[in-house]
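Shown here: the complex without one of its protein chains, the others still in place.
Chain lettering (A and B) follows the sequence in which the chains are written, and residue indices restart at 1 in each chain.
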Amino acid sequence: MGQNGSEAFVRFEGVQKSYDGETLVVKDLNLDIPKGEFVTMLGPSGSGKTTCLMMLAGFEPATHGEIYLDGQPINNVPPHKREIGMVFQNYALFPHMTVAENLAFPLQVRRMSKADIETKVKRALDMVELGAFGGRRPAQLSGGQQQRVAVARALVFEPDLILMDEPLGALDKQLREQMQYEIKHIHESLEVTVVYVTHDQAEALTMSNRIAVFNDGIIQQISSPDTLYEAPETSFVAHFIGENNKLDGTIQSVGKGTCKVRLDTGETVTAKAVNVKEKGSRTSMSLRPERIVINPKGKSVPNILKGKIQELIYLGDHIRTRMTVAGHDDFIVKIPNTFGHEPLAEGSTVNVGWESEDCRALDFTEAHGPG
Amino acid sequence: MKKLLKSGSALSALAAAGIIAAGVTATSPVSAQTTLTIVSWGGAYSKSQQNAYHDPYMKLNPGIKIINDDSAAEGLAKLRAQVEAKNVTWDLVDMVAASAITACDDGLVETIDPDRDLAPAPDGTPASKDFLEGTLTPGGTNCFIPQIVYSTTFGYRIDKVKTKPTSVCDVFDLKKIPGKRALEKAPIGNIEWALLCSGVPQKDLYKVMSTKEGIDKAFKKLDTIKSSVIWWTKGAQTPQLLADGEVVMGSTYNGRLFSLIEEKKQPVAMLWDYQVFDLDGWVIPKGGKNLAEVKKFVRFATDTQRLADQAKYISYGPARKSSAPLVGKHATLGIDMAPHMPTNPKNAKTTILFNYEWWADNRASLDERFNAWLAKK
Partner (left out) sequence: MAAGTAGTNTENAPLMTADGVPLKQSLQRALRQKRRGAFLLTLPLLVFIFIFFVAPIADMMFRSIENEVVGKYIPRTVAALKDWDATSGELPDEKVFAALVEDIKIGRKDRTIGKVARRLNYEIAGMSSLFRSTARRVARLDEGPYKEALIAIRPQWGELETWQLIQRESGKYTASYYLAAVDARFDNAGNIVAQPEERQIYTFLFGRTMAMSLSITLLCILLGFPIAYLLATLPLRYAALLMILVLLPFWTSLLVRTTAWIAMLQQQGVINDLLVLVGIISDEGRLQLIHNKTGTLIAMTHILLPFMILPLYSVMKTIPPSYMRAARSLGATQARAFIKVYLPQTLSGMGAGTILVFILSIGFYITPALVGGTSGTFISNYIADHVSTTLNWGLAAALGVMLLALVLALYLIYDKAVGIDNMKLG
């Protein structure tokens, strides 16, 4: 988490939110977003990410704490004075106005001259490559076109901050991917700050500078996409981002950056101590499927266990193998389809091994996690 | 069924088949159940007819079943619709005289010959002489069989007037009787009262009303109380308005006032002065399916005793002279009904009887003028 609070463009400080006075939807949010950053709030539904966005936009008051925008507290600033552009889940394009009128709306509100409005609307439409569609009604556009209009409308009055609330949720997969790049490019070329909400991790990984993973009203981890994937700090993050093998065990000893963990089936493995307590406490270890080696030679890796192959799925570039390891029968190994890789048969038993560095001992969780 | 089989012995072989048996039942004169549909006003009035006419008649004639239809308020329109559609389902309709004139003019109802169709008085006086004068031929028509004489007259709240009204002209005197009054939302009756209270002698009433100046004069009189009038369209409204204290006085049918005063015990008294007589009676729809049966019923229901009996249940005067002495006590209240009859000499010192012919001529145009007068403040 960035500590240079004075430079933060958006800042949440101890923000809490409750709708019913009994449970906190957002528990204690502290978040700094520097200018020009693309931050994604990622999390399952009900994790509090959209609530955070709504508090930032001004549609929901914070129950406690303060939100700063460009150094100014904005808790008491009504939404229309915050100068924040927003793209909504279903675009919220005004159906009774044409595309051009939709775009002109924020400019008219700001009492710009007719000529200014015209040029700005045209520029915004050109930016999203919809120059010829100004006279149409939103309903006459395709989903992707509507999406672009929504983005253009949020940008047309040149706000410094854009909020996007699952803006691509209604599009099909192909269009969604295309739009991800377009939004990313717009962000890069305009250098605006974007706060983006999604529950789709691939989307978050593709677009963001940093991702804040939400669960249960708390930011679990906020990091760049690669760190998030490669160095998850909680079991939730490990499970939520990417594919993950979970091994539960009891800590036997904690060393310098590593720890020894005795698995529930009796074997002992060495893992990187990331988020562990003292000896004797439980831990859930995270191990990415592509970091596992089948039948490692001799003692080339510190951890070697037996695994029984349950299922082989041929996926072209790799072979996805489900096996039973240490009592877990959903242990996934991705075997690259390289020249001369070992032939495997369902039902056979093999050795699986990995580096201690790749096995991260995290907080213990009973749950399988989402996904 | 036994009777049927005997009478229809020729058909007895077939009678086993239920359907055919049913078909025979309908045509067999002996066991026939004739249903007469009689249209009247509902409420207390229909009840009085039920008690005085229908029940005794059905007792005497087990083959007759009488069904009440309470749609007399739309009687004229529905009757016309039935006659035009050539599907008359009504056998007898209760109507006020003015409607009966229209129905008769339009050929919707049967003409009657009183001395042939109606029972003579017990002393042998033919019906044409026994019924009150002119009641059999309102407006010169001859379709109407009168039952009762009723009157439209005023009731007032004893507790809400400082001085008791004594004359119908007190209705037009806002100084003497301040407060709202209820009048019927129609020119008929009101015009007569207004002219009487403008100094027109009663014998000249219809002569004066035939001139434009006369009508102007009547409206001018009505103008003086217009802002204090609540206009009613249904007979039940004035009693309600009186009971609620919404008006201090109001015109309505005398039977309604009787029930308000004697049955509901409201602090209301009658002002009989210049009560306007009107007639209510039967008409027989043309093309009805039970013409012979219904004529038998009418002969029974309008005989001297039956008309007198009706007065036991409702305070309307029988239309036969011979019935008057037979009027007794109220069936449930036990009060002597004679003093409550509009036809009682004590109540009928001053009365107005409509000139039906004049109203038949002028009702439409005067209604228009009256409505225009009402609508424009």
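Rule of thumb we're sticking to: contacts are C-beta pairs under 8 Å (C-beta built on N, C-alpha and C of every residue); 3 or more make two chains touch, one makes a residue touch a chain.
Bear in mind the structure is a predicted one, so any value in this text is a computation, not a measurement.
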Q | Contact partner of the left-out chain, one of A:N30, A:N90, A:T227 or A:N351 | A | A:N90
Q. Of the residues listed, B:Y57, B:F300 or B:W373, which one is in contact with the missing chain?
A. B:W373
Q. Footprint of the hidden chain on chain B, which residues?
A. 73-74, 76-77, 80, 102, 104-107, 111, 139-141, 180, 185, 230-231, 233, 244-246, 357-358, 360-369, 371-377
Q. Residues on chain A that touch the omitted chain in the whole complex?
A. 57-59, 78-86, 88-90, 92-96, 105-106, 109-110, 153-154, 157, 163
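By our rule, only the chains that are shown with their structure count from here on.
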Q: Take the average of all CA coordinates in chain A, do the same for chain B, and state the distance between these two points in whole angstrom.
A: 88
